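A single protein chain has been removed from this complex, and every other one stays in its place.
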Amino acid sequence: MLNKYSLQRFYKGWQIFIENPLGKTGVIILVVFMFMAIASFFVPLIGPMYDPMTGIDPDIRVSTGPSLTHWLGTDNVGRDLFAQLLEGAKVAFIVGLSAAFISIVIGTLVGMVAGYTGGLLDAFLMRTADIIMVLPSLVILLILASLFGQFNIWIIVFIIAIMRWPAVSRVIRSQTLSLKHRPFIEASRVAGASHLRIIFRHIMPNVLPLAFLYMTFRVTAAILVEAALSFLGFGDPSQVSWGMMLQWVWKSGHMFQAPYWLIPPGMCISLLTLAFYLLGRAMDEVLDPRLRKEGQA
Amino acid sequence: MTLLSVKNLSIGYKTKKGLLKAVDNISFDLEKGLPLGFVGESGCGKTTIGMALMGLLPENAVILEGSIQFQGEDLVRLTEKQWRKVRGAKIAMIFQAAMNALNPVHRVDEQIKEAIITHQPDMSDADLSDRLNALFDLVDIPVARMKDYPHEYSGGMKQRVIIAMALACDPDLIIADEPTTALDVIVQDQILKEIRKVQQKIRTGLIFISHDIAVVASVCDRICVMYAGQIVETGTKKEVFTSPRHPYTLSLLGSYLSLDNLDDIVIPDMQEPPDLLSDIGSCRFADNCRVCSETCKKEEPGWVQISATHKAFCCEPQIIRGSHGKN
Partner (left out) sequence: MAKTDPKKNFLVEIKGVTKTYFPRKQFFARHQNKVLALNGIDLCIETGEIFGLVGQSGSGKTTTGRLLVRLEHPTAGHILFNKVPISGLKGPELKKFRSRAQMIFQDPYQSLNPHLSIAETVMEPLVVQKIGTPETRSEKVIHTLETVGLSPGKAFYNRYPHQLSGGQRQRVAIARAVVVEPEFIVADEPTSMLDATIAIQLFKLLREIKETFGMTFLFITHNLAAARYLCDRIAVIHEGHIVEINTAEKIIRNPEHPYTKKLIKVQPGFKYGR
């Protein structure tokens, strides 16, 4: 799958991508957040006081503003906000990327199978996709959470993924439909190749770039859903996240008293989703030659 | 009288890998009211010439040098605003993808009317309808079908409408780039006859571009054979077909299958033309030439005059002059 041609294409695509101002901005923001996420692994090593969940500054009883020991200040029980913000970056990446990944895997498989086989199976899969697509994912999650109590973060990831594959599968299906009657697929059929072989060897490499494009938009959606869920108090209580931080500001009544606590997680959510969105837009330009100034050689 | 005079025209395309010289130092003249054919295979630059003559070169194309003299104006220097007055009025084009050149939501006569009004806004309604009738008559479409929509026409009729549209403003020069390529042979035959008839009737200049040497021959009396961005041989139809001189023309004629030349087929041992990104500095056909000498690989070829109208672009004048015939 990742052969020389794909790598060359990837390299070419990357060059166009990185020349694109949208792509460049997206990558820069993303790199900053990546460093934050990596840093979150090292912060607790400084001392137990800096653990985002359990580290409590013994000298502090109320929420305080930025200081030398706590760069962004602390929350109302004395936990370091900067450590929490870094931890939030890590969680955002995990939630966003894994939910997006699962949804594109499901979406791509369903899309390829539906498009390639056609007929009843296609109709069944696409109607299922339609039904899921019109369900409001946040509301469903809220209902589930209020029925079953607060979820573990991985269950949240999985539910987001399940709610978000239909759009991917629609796009992959239409791409597969246009590929299905291309002569190279028919040549493979004439050679006696099985359906599985045709799907995975001939169709998949040709739809994967599109799947990756959709993955970036899924990441944005997943991060926002998780943040909203956590802010409303249905997140994983054992896990710090930006949405959870906002929920704590709200719950402890510091909404209008502690801007140093409220603003950073809000900014981070906006910026990270913006970064992935810009990435997707730039990728769109790489994949759509019509948007390019020059045709591919 | 000379209608169009192209001198030392070079056109390049800016690409990621560098400048691609699609047309290299081309010169030719077109007499008023005569057809001139360009024949060559993919990538030889024939379409680029057509687009340059219409001022429709793509954004990444640059005219590197040369001039295109047309009715006392150098077309190379025209601005887009000035082009709009020339294009359609004095120089018109018969498009390659004729099927898509008509707007499906407008009636056929409306579309031709619009083409006329664009350049002659003060024409009276009576004159306009006279002109329309004359045009439909010229391309043999029954007047009764003027008010049809394009989808009600057959492929051949659509192509006739395209021809009528090109003629709408009575242009002095028509560029026809592969006008019959997408058509069946039977329709192609009709359209070629139509073009020939119309050209002779209204005496307009015609640049006819095709990859098919027999198609060009059926319309044009003078022919330019192109290879890798250069004209390699030019002459009258008779000269080029009965005594071709350039080795490429020989290959092209030798590999053309028609019903009457089975015994003359010579299968060439040809690869694709050279990469036009680099400066070649020697004969471009050298690698594919069967009479290539050492000189050909080192020097730029020059024009070898065979008759007043017939010349070939080659390094070896004695080979060109000597009648080396078909073998």
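For clarity, chains are labelled A and B in written order, and residue numbers in each chain start from 1.
Definition applied: a contact is a pair of C-beta atoms (placed from the backbone, for glycine too) under 8 Å apart; a residue touches a chain by one contact, two chains touch by 3 or more.
Note that the structure is a prediction, hence the values are computed from the model and not measured.
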What is the set of chain B residues that contact the non-displayed chain in the whole complex? 41-42, 184-186, 188-189, 211-215, 217-218, 237, 241, 251-252, 255-262, 265, 267-272
In chain A, positions touching the absent partner: 3-6, 8, 182-184, 186-194, 197, 201-202, 205-206, 297
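Basically, only the chains that are shown with their structure count from here on.
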Where chain A and chain B are represented by their mean Cα positions, the distance between them in whole Å: 54
